[in-house]
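Working notes, beginning with the structure itself.
As you look at this complex, bear in mind that one protein chain is not there, while each of the others sits in place.
For reference, chains read A, B, C and D in written order, and residue numbers begin at 1 within each chain.
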Amino acid sequence: MSIWEYANPVKFMRSSGAVLPWVVAGAAACTVGGLIWGFLTPPDYKQGASVKIMFLHVPAAMMAINCWFMMLVASLIWIIRRHHVSALAAKAAAPIGAVMTLIALVTGAAWGQPTWGTWWEWDPRLTSFLVLFLFYLGYIALWEAVENPDSAADLTGVLCLVGSVFAVLSRYAVNFWNQGLHQGASLSVASGERMSAIYRYPLYLCMAGFFLMFLALLLIRTRTEIRIRRTAALQAREAR
Amino acid sequence: MIALLMRDLRLATRAGGGFGLGLAFFLIVCTLVPFGVGPQAEMLSRIAPGILWIGALLACLLSLDRLFALDFEDGSLDLLATAPLPLEGGVAVKAAAHWIATGLPLVVAAPLFGMLLHLPSQAVPYLLISLLIGTPALSMLGAFGAAITVGLRRGGLLLSLLVLPLYVPTLLFGAEAVRRGAAGMDAITPLVFQAAITLLTLALIPFAAAAALRINLR
Amino acid sequence: MIALLMRDLRLATRAGGGFGLGLAFFLIVCTLVPFGVGPQAEMLSRIAPGILWIGALLACLLSLDRLFALDFEDGSLDLLATAPLPLEGGVAVKAAAHWIATGLPLVVAAPLFGMLLHLPSQAVPYLLISLLIGTPALSMLGAFGAAITVGLRRGGLLLSLLVLPLYVPTLLFGAEAVRRGAAGMDAITPLVFQAAITLLTLALIPFAAAAALRINLR
Amino acid sequence: MSLLAVHDLAVARGGMRTVEGVSFALDAGQALILRGPNGIGKTTLLRTVAGLQPAVSGRIEAAPDAIAYAAHADGLKTALTVTENLRFWAQVFGRTEITPAIEAMNLRDLTQRPAGTLSAGQKRRLGLARLLVTGRPVWVLDEPTVSLDADSVALFATVVRAHLGQGGAALMATHIDLGLPEAEVLDLTPLRASTASKDVKPAGFNEAFA
Partner (left out) sequence: MSLLAVHDLAVARGGMRTVEGVSFALDAGQALILRGPNGIGKTTLLRTVAGLQPAVSGRIEAAPDAIAYAAHADGLKTALTVTENLRFWAQVFGRTEITPAIEAMNLRDLTQRPAGTLSAGQKRRLGLARLLVTGRPVWVLDEPTVSLDADSVALFATVVRAHLGQGGAALMATHIDLGLPEAEVLDLTPLRASTASKDVKPAGFNEAFA
């Protein structure tokens, strides 16, 4: 049996229904645990208590990017293998990604106020996030606007491919345009010296929590999309 | 191909075809800006590169919204899709016709409008070159957006939403080049980047747009 | 009348109806401007009042272009013109529906976008009030333009050309009020002028627009 | 008195007269079918009678708010469902009841479908159902049975007959058989505005040069 068997909507409904409770429980445990742990950490010597925003901000920012990546993969699967579940999963992921982007933006703004003394700065990081948010909006709007579900899946798939290329291009263009204030990637190789362990472990936990939360929401929303399409098809048949 | 190009150009110059309207819109944006931000020459001259690029971009975008929609509504697109010319070529030709009818006049008129906004004169050549390099990408990306939204009743604004993020790199490098030109700095690097983006766009987007059209015709 | 209002609002919220797209366009303009003119906060904050007003104006304008065109194309307008409700009322109602679906969200979201452009916080109330007073006039004038261009295939750009000059007074007083508010000066006078213009527009334009529609239907 | 009376009417399209000297009267219960080759001016005549364009000369007598017009285009919003479309038009004409119209045009199975997903003939049926909800006595119809299959044409004939029976009237342009043998027929061919001889009568601006 190949892995594609699971892309069959019926099979997907069955297997996703089985794992969903576990994912939800894991997401709740990690997120709540991580956030509480993060909240109990001592204030930073430079940033003070505002450093605690990080436990929301960083996982949300990471999921915002990863969600687009997941949509790209799902769109490719739909375009190449035409599995309806992957198209619907991409559709279901977009609003989650948009909200994650929004959380990153809002928490970033709230963080910027004490740190940089301004709510918003045209820093490349922030700017490219804003552009990413626009891509999400366009993608969602296109799903909403096209009536035929298969055409909508195809069109948004093409948009996602082209959009990904241009999102990357924008990232570099924005960097060229303005050298910013924002932190570099602190979890990269040099992470050890940049962030002490008391912050790092709760942050890892929050990241795991956000990832599981994303997965749970994705499963729920995909299942809903499948049900909606199924209902519409049944109604159409009734009407015939 | 040539036939399609000639037809589109002829339609553009016929009544209601929109030739020159892009230019008019550009002019209007350039006039509204002083009304909005106030008439101080020194500030206008600082924001002029950006405003000129944004004006050109919006003028280009707005004239695009019905690039395929008109052909779709009157059935031409169905017939073109069954005609013996590859749809990719059709898309490229229609984008080219749009560029000739809209982008080129914008490029030619831009220095004049730059004067309205007190653009420093040493920036004018950079404005011209960056527009010349950038506008074909704008037309082609707009054609992609128009192809995606072709079947939708109120595609206009959705088109903007889809296409404007794609315009970001072109706009950034274009405006940056003009700004550097105005400040007497090196403007070659952004122009090279811009040219690269345009080439990439011209090479890849026709395929995406043709795919979108085929989907919409289904 | 109520039926028409409800239908237009319902259409606006349906697939492809364009609800929220005006907002998205506004957001996009506010994002593109820094890309064009550069990221310096101090300059952005100076041009913010003007840019916000121009952005709102363009968003309003662009969502208008098919206000009547859609009804014209599918024949609804013929039927509405022979229906027992005065065309003047129909125009007013359609403009009102447009304002609710586009203008109102713009007003609500404007302070947020003001933040992006570093609009000084003491200017925010003036931005809100001036948009609240001014946008109904924008919708109504736009409806007039849409009525004039209803029969044309590519009315969009022509519409802009016709309508934007009509928007100048509203824009001038609106942006001036916000600028004065930002500078802590008296902003009542421009607001009063703006309100007068809006009232005049709302009182007179429906008749002109209905006349234009009748002519176009002939 | 007749519901609609037309006296020596001349109509014009694109600055040129199309037909002239048209006279007829429709009483309650009468139907009149306009015939004539393509391009003679049937559509122009119907639009003039419906009040959408001015007559060049002659007189149209009709009670105000008596005419319901249905053109080639059906005035449907593709994003709204069949019910929503019909209800909207009913409300515009100050009425509320749409079920009879749905029954009459056999749209029961389609009520919840967005109008954009109907086939050509189904759309036309919906367009005709719109006439029923206007509650107006004089129907002015331009090629009403285009795209309809035989059953639907028969349905349409029944509906028109019922409308005539309730004291209505109908004026229709068509090239094909409507299944209404009792209707009178007016052939416009002899009324074509003459352009060959010296009595050319172009409309409007050109009048001055005549």
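By our rule, a residue touches a chain if its C-beta (ideal position, glycine included) is under 8 Å from a C-beta of that chain, and two chains touch if they have at least 3 such contacts.
Only a predicted model underlies this, so the values are computations on that prediction, with no experimental measurement involved.
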item: Omitted-chain contact residue, chosen from B:C30, B:I47, B:C60 or B:L80; value: B:L80
item: Options D:Q30, D:T43, D:T78 or D:Q91, residue touching the unrepresented chain; value: D:T43
item: Omitted-chain contact residue, chosen from D:G21, D:G58, D:G121 or D:G179; value: D:G121
item: Positions on subunit B where the hidden chain makes contact; value: 2-4, 7, 10-11, 14-17, 71, 73-76, 78-85, 217-218
item: For subunit A, residues in touch with the removed chain; value: 8-10, 84, 148-150, 229-230, 233, 236-237, 240
item: Subunit D residues touching the omitted chain (full complex); value: 14, 36-39, 41, 43, 72, 117-122, 124-125, 143, 146-152, 175-176
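Rule of thumb we're sticking to: only the chains that are shown with their structure count from here on.
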item: Between A-C and A-D, the pair with more C-beta contacts; value: A-C
item: Where subunit B and subunit D are represented by their mean Cα positions, the distance between them in whole Å; value: 45
item: Computed distance of Cα centres, subunit C from subunit A, in Å; value: 34
item: Of all residues in subunit D, the ones touching two or more other chains; value: 78-79
item: Multi-chain contact sites of subunit A, meaning residues that touch two or more partners; value: 131, 134, 137-138, 141, 145-147, 177
